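The complex is shown incomplete by one protein chain, all other protein chains being positioned as in the whole.
Should a chain be cited, it is by its letter among A, B and C, assigned in written order, with residues numbered from 1 in that chain.
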Amino acid sequence: MNTNTASSDKNNGLEKPLITDEIISQARAAFMAAREIKDHQTLFVGIGLPCLVAHLSQSILSPNCHLVFESGLMEVACETQPLSTASANIAKTAKMHGSMLDVFSMLQRGEIDVGLLSAAQIDIHGHLNSSRLTTKSGKTLSLPGSGGAHDITVLANKVIAVMPSDPRRFVNNVDFITSPNSPYGNREGVAGVAMPDAYFSFDTGRPILQKIYSDRNADSINESLNWDSEISDSLEIVNPPEGDLIERAGIFLKNS
Amino acid sequence: MNTNTASSDKNNGLEKPLITDEIISQARAAFMAAREIKDHQTLFVGIGLPCLVAHLSQSILSPNCHLVFESGLMEVACETQPLSTASANIAKTAKMHGSMLDVFSMLQRGEIDVGLLSAAQIDIHGHLNSSRLTTKSGKTLSLPGSGGAHDITVLANKVIAVMPSDPRRFVNNVDFITSPNSPYGNREGVAGVAMPDAYFSFDTGRPILQKIYSDRNADSINESLNWDSEISDSLEIVNPPEGDLIERAGIFLKNS
Amino acid sequence: MIDKVMTAQQAVKKYIHNSDTVFIGGFGHAIAFAIAHEIVRQKKHSLHLVKTGADIVFDLLIAGGCASRLSCGWYGNPGIGMSNIIRKAVASGELALTESTNFSMMLRLHAGKLGVPFIPSPILADGDLAGSVNGIKTIKCPFTEAQYQAHSALNPDVAIIHAQRSDMNGNVQLWGSVGDTIEGCEASQKIICSVEEICESEEILLCPHLTKLPAHKVVAVIKQPFGAYPSYLHDYYQRDERYYAEYTSDTKDSLKSDEWLQTSVFDHEDFDSYLNSLPGTLLDQLAWSKS
Partner (left out) sequence: MIDKVMTAQQAVKKYIHNSDTVFIGGFGHAIAFAIAHEIVRQKKHSLHLVKTGADIVFDLLIAGGCASRLSCGWYGNPGIGMSNIIRKAVASGELALTESTNFSMMLRLHAGKLGVPFIPSPILADGDLAGSVNGIKTIKCPFTEAQYQAHSALNPDVAIIHAQRSDMNGNVQLWGSVGDTIEGCEASQKIICSVEEICESEEILLCPHLTKLPAHKVVAVIKQPFGAYPSYLHDYYQRDERYYAEYTSDTKDSLKSDEWLQTSVFDHEDFDSYLNSLPGTLLDQLAWSKS
């Protein structure tokens, strides 16, 4: 197991976490997504990996971004991982306790710049599945369902998905289209998906390997996944997160 | 001028008002309307005479009624006359500061038992006018308009109008139908109109003089007004308010 | 002023009827666990439960055999995993599940709150949920001719909720994260509310901006400290994280679920008795901390 005991005096008082492969993997996926956020944007944040994206954006890359959670919490400082969109840790750092209607209305009005989502599957059309999986033997495995994912996908000005590095999650056609990449009006829909190795954009309507960490190989990433994607002619090489950033992710994920 | 210095120790601390004809007249109209309210009902209260109806209902006749004002104030104790639906005197006695949307939603859901309204004119169809008057010379005199009157008339389970004793206000056809007596669904619409002498019901769809104060004469009241109304076969004789009730009205109207 | 204070036993007996459509208040926060326990204890059945995101209080009701229908946008143990109980009840045919999205359920409750037949929205026009959701029809905007989905009003028979406090008349004060709770209550015909504290109306008048429910629809006020346990209540107590973490294994099969129901509900005559059965210092440890 790769461990990393990088230290930083910025995190005074918080116990330094043991940096596991899992933490590094999540940090890499989240960092890749966070790089897509511009400062001052308003983000609608799902639970799981999207919270780490929000945390890295807010604490490092885009310090003036506005975070919104579906429970109605707004202007949140996402300092520790919340288990639900209404968790006490984010309720305590929210500057506004609104309602679910308030935040979905913001979304529908077109005021959410970026929706941050994870899913069980994403396909080459940019559709997301969080409802059910069909196993090889044909059995159906139920998942918790859309929650706000369908709504965010249709209504956010732009959606960035963030996923673990699991080939079964990247498919040509999702088993169930929970969140169709059919954005309302002239909104952008699913703009791309970040994962621990790379970032695929959907600029052409199909996945293109657009950005890759400098310690990864484009061909092998592209081939490792279970979907038909292409490699961009203008592939961008990104330095992977390290040091303070990884440690910050470790603290975030630990103190939940 | 008829003055009345009736006293009561129930109003300790408040200066006793000079009881004028105008106060008596308003108290009589309001009392006639308040008699139509049942205890525990929820009332949507307009500004002006309706507030005195609400006050008399709440403080004497129907102590458990719930008062709602269009500004969003709910569970109000209407102890002094408010000049607007958001006045500080009722904001301070409201147990809930909701929004205008909240209270009109209650109305639209069918949870308002009685809407209490006044108007510039009421006609034999039960239509109310608060928009404009046409003078004899054909000139138009603009009034402040519907406010919530149209909405209350259409959406309250029942509307009781309360009007001063002015023949020009009781007409066969209003100059402008601000608030049509076209209730939504199976709501009752304008059930009746109270004035300082009597109460007309609209049970048959036309005004019927249904209740009259014992010191008034039915024929002369009916003829004094400018509309085609009938006298009920089962006319109810009502004792006019006096003593404590008049004084209470005087205090209410004075301390505004 | 009417005194609406009663016990959970009285309120559930009087105001919740088999086959009712029931909205369960609380979203991550302030979940109406105490009243839900009582519904299970009284073996109410055939309820239609409605919610945006359905958490483990729904499992409790479904494990208890109280519900025959569930309409929601999500179900599970937030941040932890799937609901074994709901999954099994659906598979066995005991529970009819209509899956929707959180915002569609919110809009349907909001249409119920507004007293309008529907609210138009672009959601649920596409995707595999679009065909299977109840209460949605395609319409044209009369102004632009563009297509929208009409999300029809939901008006539950009764809402159960937990809040910080109320006076005896039902002026209920709730704060912290509210989620869908207010809309669900406003859309419902009547509201049963448990609270940590019953206060004087004079105290309500000091902070009327905290009053969130119209008293005229509140039919029962129940004094029940820790009534949202194991969820949290803002300014009162933290969530019992251990409970949620162990919950999935506690309910991993029918045997375990039955045992869990027995020891947490049926072994107790009321919620206080259940709270007393918890490890000695647990509730003290859950004391709210500001930071």
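Rule of thumb we're sticking to: a residue touches a chain if its C-beta (ideal position, glycine included) is under 8 Å from a C-beta of that chain, and two chains touch if they have at least 3 such contacts.
Computed from a predicted model, the values in this text were never measured in an experiment.
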item	value
Touched by the hidden chain, restricted to displayed chains	A, B, C
Sole residue of B:Gln26, B:Ser179, B:Ser201 or B:Asn222 that reaches the chain not shown, by the stated touch rule	B:Ser179
Hidden partner chain, touching residue among A:Ala94, A:Ala120, A:Leu143 or A:Ala194	A:Ala94
Options C:Met1, C:Ala91 or C:Ile139, residue touching the unrepresented chain	C:Ile139
Touching residues (missing chain, whole complex) on chain A	40, 42, 63-64, 66, 74-75, 91-98, 101-102, 105-111, 155
Missing-partner contacts on chain B, residue numbers	47-48, 70-73, 82-88, 91-92, 94, 97-101, 104, 107-108, 127, 131, 142-151, 154-155, 176-180, 182, 184-185
Those residues of chain C which, in the complete complex, touch the missing chain	110, 114, 116-121, 137-139, 141-144, 146, 148, 150, 152, 175-176, 209-210
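The rule is simple: only the chains that are shown with their structure count from here on.
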item	value
Chains touching both chain A and chain C	none
Intercentroid distance (Cα basis), chain C paired with chain A, Å	29
Chain centre separation in whole Å, for chain B relative to chain A (CA means)	59
Shared-contact residues (touching 2 or more other chains) in chain A	none
